[in-house]
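Note that one protein chain is taken out, while the other chains of the complex remain in position.
Coming up: chain A.
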Amino acid sequence: MLSRTAENLFWIARYMERAETMARLLEVGARIALTPSAGHGYRSEWESLLQASGTADGFAEKYGDPVQRNIESYLFFDRDNPSSVISCIERARENARIVRTAITGQVWDTLNTAFQEIRQIERQPRSEWETTELCEWVARQSAMMRGAMDATMLRNDGFFFMNLGYALERADNTARLIDVKYFVLLPSVEMVGTGFDNYQWQVLLRALQSYRAFHWAYGGDITASKIADFLILNPASPRSLMSAMRKALHHLENIGRFYGDETASGPVQIRVRGLVRELEQTQVTEIFDEGLHEFLTRFIGEIGDLAGLVQRNYLSGDAR
């Protein structure tokens, strides 16, 4: 497969996952806005959402104060924001158009329809759409995309590169969300374990669409260590770092074998195997000992390095 094709496929998946994360964030924001504030107001929550999405600076430059309506526009419809839902979907679709030959008709159809629809939605008066409806629409596109991929794509390198894109983007997004919660939302260490803290954890779980799953898996009170365990180490949690990294490993092994390396032991595979092993051998207490923020910062760096390694070995066409 052309390196450029693999690169485009990898990025289609990353953009679609990112679009979904943006929509989830927005949904959580809208939810918080509907909840009476316990004396701390929701304004700071909106700010923290912007932080979580990594778009706070861009927003401040364009709009100044975080007003809900502006934030919604910025996260959803603003092309100046490279991470907005519309930017992500347009770029996913443009990448797909470029490699139209490497995806199935159904996958193209899903992306192209999403693109046509969001452009229509954009032209309609905003009053016709509730924020939750918009977010559900994105989640639906994302689900259809995965379904179309799963149901119709050949299990070849193209499929593996797309899934690798999903896995790395998800790991990155989850790590950033936890980090923001812990580092940005929480003003001081003394508040750990207070009612305020728990409420914010709940918000995070909702953002990751894992609120119910968490209760099924753990039961009892929400505690920081349970949540960290759930979102970082629990292989049953679909958005945990463990799940995402295992998925990355799985597809990198597929890629290695697909290209005739029976033991799948190229430099990329060795690296990702090391990361998974590290997660498997880590206890949640050790993460808190290292410091959650420090752990996450290191991990985000590791994911970036891994993506760089994938780029050098497969996507640049310079390998061998």
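Please note the rule applied: a residue touches a chain if its C-beta (ideal position, glycine included) is under 8 Å from a C-beta of that chain, and two chains touch if they have at least 3 such contacts; residues count from 1.
To be clear about the criterion, contacts and distances are computed from a predicted model.
The unshown chain of the complex is recorded in UniProt as "Circularly permuted ATP-grasp type 2 domain-containing protein", chosen from "Diguanylate cyclase", "Outer membrane lipoprotein carrier protein LolA", "Circularly permuted ATP-grasp type 2 domain-containing protein" or "Phosphonate ABC transporter permease protein phnE1".
From the options A:S3, A:N70, A:T132 or A:T297, the residue with contact to the chain not on display is A:S3.
Residue-wise, the contact with the chain that is not shown comes from A:N112, picked out of A:N112, A:Q209 or A:T297. Of the listed residues A:E47, A:D78, A:D157 or A:D229, the one in contact with the hidden chain in the full complex is A:D157.
Although one chain is not shown, part of chain A still touches it, namely residues 1-6, 94, 97-98, 100-101, 108-109, 112-113, 116, 157, 161, 255, 259, 314-320.
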